[in-house]
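The other protein chains are all here in position, but one chain of the complex has been omitted.
Which chain is which? They are A, B and C, in the order written, and residues in each are numbered from 1.
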Amino acid sequence: MFKEKEGFKYAMPAHFGGGKFDPDAKIIQNAMGLSISYETDRDLLEKFIPEGFELLKPQVDVTFNKFTQINWMYGGQYNLINVSAPVRFHGNKDELDGDYTLVVWENRTAPILGGREETGIPKIFADIEDLHILKPHYATTVSYEGNTFLNMNFESTEKVEGEDLERLKSQFKTINTLGWRYIPKVGAPGADLNQFILYPQGLELEKAQLGKGDLKWTELTPMQNPAQYHIINSLASLPKKKITQTALIEGKAILRAMAARIIE
Amino acid sequence: MFKEKEGFKYAMPAHFGGGKFDPDAKIIQNAMGLSISYETDRDLLEKFIPEGFELLKPQVDVTFNKFTQINWMYGGQYNLINVSAPVRFHGNKDELDGDYTLVVWENRTAPILGGREETGIPKIFADIEDLHILKPHYATTVSYEGNTFLNMNFESTEKVEGEDLERLKSQFKTINTLGWRYIPKVGAPGADLNQFILYPQGLELEKAQLGKGDLKWTELTPMQNPAQYHIINSLASLPKKKITQTALIEGKAILRAMAARIIE
Amino acid sequence: MFKEKEGFKYAMPAHFGGGKFDPDAKIIQNAMGLSISYETDRDLLEKFIPEGFELLKPQVDVTFNKFTQINWMYGGQYNLINVSAPVRFHGNKDELDGDYTLVVWENRTAPILGGREETGIPKIFADIEDLHILKPHYATTVSYEGNTFLNMNFESTEKVEGEDLERLKSQFKTINTLGWRYIPKVGAPGADLNQFILYPQGLELEKAQLGKGDLKWTELTPMQNPAQYHIINSLASLPKKKITQTALIEGKAILRAMAARIIE
Partner (left out) sequence: MFKEKEGFKYAMPAHFGGGKFDPDAKIIQNAMGLSISYETDRDLLEKFIPEGFELLKPQVDVTFNKFTQINWMYGGQYNLINVSAPVRFHGNKDELDGDYTLVVWENRTAPILGGREETGIPKIFADIEDLHILKPHYATTVSYEGNTFLNMNFESTEKVEGEDLERLKSQFKTINTLGWRYIPKVGAPGADLNQFILYPQGLELEKAQLGKGDLKWTELTPMQNPAQYHIINSLASLPKKKITQTALIEGKAILRAMAARIIE
């Protein structure tokens, strides 16, 4: 019969075996990303931030990333859309600033499962187009079963160099990604696991371009996207008062996969 | 700020809201399935059955299902491949027979997330072709990023009618699906949740055909399927001694979505 | 060396062999379709109808079909969106009424190639969702690389029966599909083949429902759909003055695959 091994790490289905837990395991991957941040209404945004967090700025950060040459996927790749807001966590033990993850869409299921179950990042599925690149224009489209709900566009105007690049490099070096792991009870309301998690991430930025960017949320109906329409429509309801930053970046991510911890 | 509501049911991301917990919530969907069971080697199969379960027969049950008109997906659909073995659970409190779920592949992520997090069904992603139907021949193919790992074929020879149909109907009426919910610790080996779960399912069978069926597992390399190759190759390593049953079935599933419970 | 055989039918690549031409070859497939017709502006629609045809009514017919159990695809399936207008052809030899095919989107390439090269049906690719069915609601979405350009919705209100069904059956029995085969010159403007083609089709209607239907065209940019945006935007520019008919139909298509002929 199958027996769990001491000091091993498993994911469902566990009975086909896991791997020895390695505290220094590294995720290595190339990244090409497009970030667009905008100012929104504080009250409306706060409705989606749990108690215990303080919203530092009424700002939504939307980032497309294409990850390639991913070591733990044996050279595979996937795209994501990360939506977050800048917060401060006021816990009993922990006090720290980071990016509270509102939602992440990814176009592969494997990283979705790991992200949710191991680090509480609320990842869900969408089709995410690779960047269409007709220099200086860049565009991507995010959709669910054929229904577009996010378009991102960018026109590069300026290569970042010298000190500006160094400043950006240090900005990307460490990002405090914050998630909320919520695993429901079986056959009952409420949660069996209900924890905030800090997952320090980071990127060795190599190249960056600034420019004019914009994005557009499109509301969907339940028939168009049964499990996500309320998320999309919530985000679409946040006014886009002002685009505050847009950047196209390239670099290499080297993460300590096991560096996440519960914050309290 | 977002506050969890008493008596509500949530899934990640929880902060966009959940729904009132309804103990009588029903999953309603049409099903068209193809089941192929085969005898295998007891010792090899037992390696994948956790302690606490007794293998009733050295048998692997592989079932393709296409679910359509799914109520909780607002009319959407998906395909799955369920792989299980007949077991008896010997717990401290519970003693029952059921199908231990070795793995389930599905071609939509939403039911994968719910199945894993709410009921411990070890669902993972694959591309699963709709049945190709050139009567009396039926075939489907299961693949990951273009790499075929399972082919199922069926040739219908006989429509099930009369008493035989009634017997089959009662066989499908209640199925004790057994899962193992395993949610890992954050940044450490071992589990935060480690529970066996009973999820009673069932099908109102309407039509059935018997015939000659066969299936073929194809081993994959880590570069072809990084997160699943060990699962596929484990299943491929089980000898297919004898096909013991094949059936093509149609019916309607009406499940109590909240009927799952932890068994001990 | 490869030699073409007398009396054979080939498609590119021809050198791997063709099949004996069979004038009685039949296409057999199941069909489930949703048709929505609407009145539009005559002058605007006539811009897309070539000289030689007379527009009988300022009407656009948009039909979704899911074909399954297709014999020539060995049991495979595909979805299509057919857009046509009712016309009369005034040729030197031929005078006939039919449906002039403005464009057909299909979600498989094989029938696109045959349709274009053999019968001049202007087929192009799109992702076309299977019908989402939450009775009495039916919906589909048509998109290109994640960009939605057509939504169709239907609410069934009435099953067609008796004489009404018979009338509908005879209406679907023969449809004069009209295409324009246009194969360009190599390295020069203009055409090497420039022919109007009649392809008589038909459906053995089995069931039909009437109801309330609607559709919505969404304009796309060249970056969203480089080869088709002008087609989509042309169709989107036609005012939808009044929905004139909507129907959900099921039946079986039995076509003489070789019955197409050039009309002059």
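Worth pointing out:
Everything that follows uses one rule, which is that a residue touches a chain if its C-beta (ideal position, glycine included) is under 8 Å from a C-beta of that chain, and two chains touch if they have at least 3 such contacts.
Since the structure is predicted, the reported quantities are computational estimates derived from the model, not experimental observations.
Within the whole complex, touches from the chain that is not shown fall on A, B, C. Of the candidate positions A:His137, A:Lys185 or A:Lys240, contact with the hidden chain is made by A:His137.
Interface note for the absent chain: among C:Leu56, C:Leu96 or C:Ala110, the touching residue is C:Ala110. Contacts to the hidden chain, counted on chain B, fall at residues 127-129, 132, 134, 137, 139, 141-143, 145-148, 151, 223-224.
Interface residues of chain A with the unshown chain, by the touch rule above, are 68-69, 71, 73-77, 130-135, 137-139.
Think of the hidden chain as still there; on chain C it touches residues 1-4, 6-17, 21, 23, 46-51, 53, 72-76, 101-103, 108-110, 112-113, 116-120, 122-125, 145, 180-184, 186-193, 195, 197, 222-223, 226-227, 230-231, 234, 258-262.
Keep this in mind: only the chains that are shown with their structure count from here on.
Two copies of one chain, chain A and chain B, form a contact in which over half of the residue numbers belong to both partners. Mean C-alpha position of chain A lies 42 Å from that of chain C. Each of the following residues of chain C touches two or more other chains: 132, 134, 137, 139.
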